[in-house]
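Note that this complex is displayed minus one protein chain, with the remaining chains in position.
Naming follows writing order (A, B and C), and every chain is counted from residue 1.
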Amino acid sequence: MFARVSNLALKWTQNELKARTSLYDSVRTLKQIKIHENEKQIVVEGERIESPRKPYLVKPPPVADEKASKACPLCRLDLKRLDYTDILILRQFINSDGTLMSLQDSGLCGRKYKLVQTLVNKAQKCRLLPRPPHYQVYGPWDNFNTYYDWPPRYRDQPMRVIRPEYWK
Amino acid sequence: MRGRVVKPSFAVPQNYYNLYSFGTHRIQLSGFTEQPFYNGLGRYVCQLQRVTFKFCKFGGSSKGVREFIETDVVDFSRQHPGVVVYLKPRRHKTPIMVTEYLNGNSHWMNLRNMTKSEIKLWLDYMRTRSGEPIKRYRKKIKTEWPSIQGPWNPFLNMPSFVNVTDLPNEQRGAFISEKKSATQQLLEMAKDGSLKNILKTNVSQEDKE
Amino acid sequence: MSNLTKFRRTQQWLTFARLWYLYDATYQDVFDSAIVIAQYLRGMNKPIYDHVRQDVGNHVVVINTSKVSMPVDEWKWRMYSHHSRYGGGQTWAAAHELHSKDPTIVLYKAVYKEVGSAPRAVNLIRSPTMARLHLFPDACIPPEIKANICDQIRQVQPVLKSLKDYSEEEVEKFPKIVDYPEDYVVK
């Protein structure tokens, strides 16, 4: 965790740091909200369930430098050219309804979290990932296939060609 | 270029001059070296078909032609039986020679004040021609077999499976990216075992206990 | 005996054969694929290409033009002008309006511009070349055209797969990078 002392880390309390370090050691158990209704009363309880896809959880190879071994998963994997098209990776950082997990939940460092945030937004705009419930759709042009090209090629700038009053 | 070239309109009629063309590149006839029917490959056939000499019996300019006729014409025709020689005396006309070839071309030539030996040389020159006009050669070489391995064709480098599979075909049409994407890198790292699976390590610890 | 024997005549037919190419435009950029299509239409994919003496152009059959893609927001600001040749008859339509009206117009116009961009191509070469372009909004092609197709043009960019396109098993087996934190509530 201390591989990079990001400003976020300073705000966390000691036990949270301890919680983050033991990220890989044991299998997590999740809580799910269960609502039971019978004639008189409604019971809401947090039920513990297994975290899904257990056999496929992977841990990057141990690194000699002790501090680096505790770095955030994406930094340890150092995948080159992580792009908005790698949705099987990005999918693991979003909730079931499509919104991005918070920084603490995602277990990423600040820099990688920002990168994943932009990539998830791009993927949602190109409709590769499911869009969150109240996603702002401005017009019919959002429903067509789009992609982000890098470096951006500004092909013949139409806005300079067409008179302003015709800009719908 | 609008229409064929206009030949110089001198006193001479048009169709006699067609074995020569001169002037700038655009005007000249251009082409490749050609032999009629691979002449000389199997055997050599003299392309000269007939020669007509027009001369004046008394004129001074036809003196050379008259001498040539007295001495050399008979020997020439004995040596070259395939060539027909016509002698046409024309009073008060300049001496000319018209040679016609097997491919239909003909050539007019003025023999004014030429000596006997000069006419002999010109006749030999005209005899050994192929009847093709003198041109500007676009290429100095010409071959009947330009390609040994067979010229290129669209189906040469096309893989054979394309004939069999019905298109659109994934393998033939998909985009080939030179660089691996992050997903592929992760899958390869997982496959070649460089990513240890946590659960396996945990299981081994429990076995040990 | 002329130079052109039977063998040489058929050899010439083979070399100058006019092929039919197929192009799958799913998730391909309109203008990049237009460049590639224009090249194939004019026969610039052949080493015997010569823009003056012989026309070595091919036919190109484009399928799935409705699934064609453009860079972000270009559907909105890419404008197409039209003029009814009467006074004040100039109108503009955005790409998404045209595309929803007729899915083949956007690609047709892109190829139209690209074919005409070659030197001295506009008057003579463009109209016969464009006649060799066949656009289909979806994957179904008339059988007589499908019988002619002999090769496929490689796409210009990867087809982006959304989460729905991945098979259930693929998603399941993909390595999981990090687990949920302690007592994380599944939203």
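Criterion: a contact is a pair of C-beta atoms (placed from the backbone, for glycine too) under 8 Å apart; a residue touches a chain by one contact, two chains touch by 3 or more.
By definition in this document, contacts and distances are computed from a predicted model.
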> Considering the UniProt annotation of the chain absent from this complex, which name among "Transcription factor Pcc1", "Phosphatidylinositol N-acetylglucosaminyltransferase subunit A", "Large ribosomal subunit protein bL20m" or "DNA replication complex GINS protein PSF3" applies?
Replying inline: "Large ribosomal subunit protein bL20m"
> Considering the complete complex, which visible chains touch the unshown chain?
Replying inline: B, C
> Who touches the missing chain here, C:L14, C:M44 or C:I145?
Replying inline: C:M44
> Residue-wise, where is chain C in contact with the chain that is not depicted?
Replying inline: 44-50
>> Touching residues of chain B against the unshown chain: what are they?
In response: 1-2, 4-11, 20, 22-27, 109-110, 112, 146-152, 156-157, 176, 178-180
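One rule holds in what follows: only the chains that are shown with their structure count from here on.
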> Which chain pair shares more contacting C-beta pairs: A-C, or B-C?
Replying inline: A-C
>> Taking each chain's centre as the mean of its C-alpha atoms, which one ends up farthest from the centre of chain A?
In response: B
>> Can you work out the whole-Å distance between the CA centroids of chain A and chain B?
In response: 71
>> Taking the mean of the C-alpha atoms as each chain's centre, how many Å separate chain A from chain C?
In response: 35
> If you average the CA atoms of chain B and of chain C, how far apart do the two points sit, in angstrom?
Replying inline: 40
> Taking each residue of chain A in turn, which ones touch at least two of the other chains?
Replying inline: 24, 27, 56-58, 77, 85, 88-89
>> Counting only residues that touch at least two other chains, what does the list for chain C look like?
In response: 157-158, 174-175, 177
> If you look only at chain C, which of its residues touch chain A in the complex?
Replying inline: 27, 29, 31, 67-79, 81, 92, 94-96, 99-100, 157-158, 160-163, 166, 170-187
> Of all residues in chain A, which touch chain C in the complex?
Replying inline: 19-20, 23-24, 27-33, 46, 49, 51, 53, 56-58, 73-74, 77, 85, 87-89, 91-92, 95-97, 99, 104-108, 125-130, 139-141, 144-149, 152-153, 155, 158-159, 161-162, 166-168
> chain C touches which residues of chain B in the complex?
Replying inline: 37-38, 144, 150-155, 158, 162-163, 167-169, 172-177, 183, 186-187, 189-190, 195
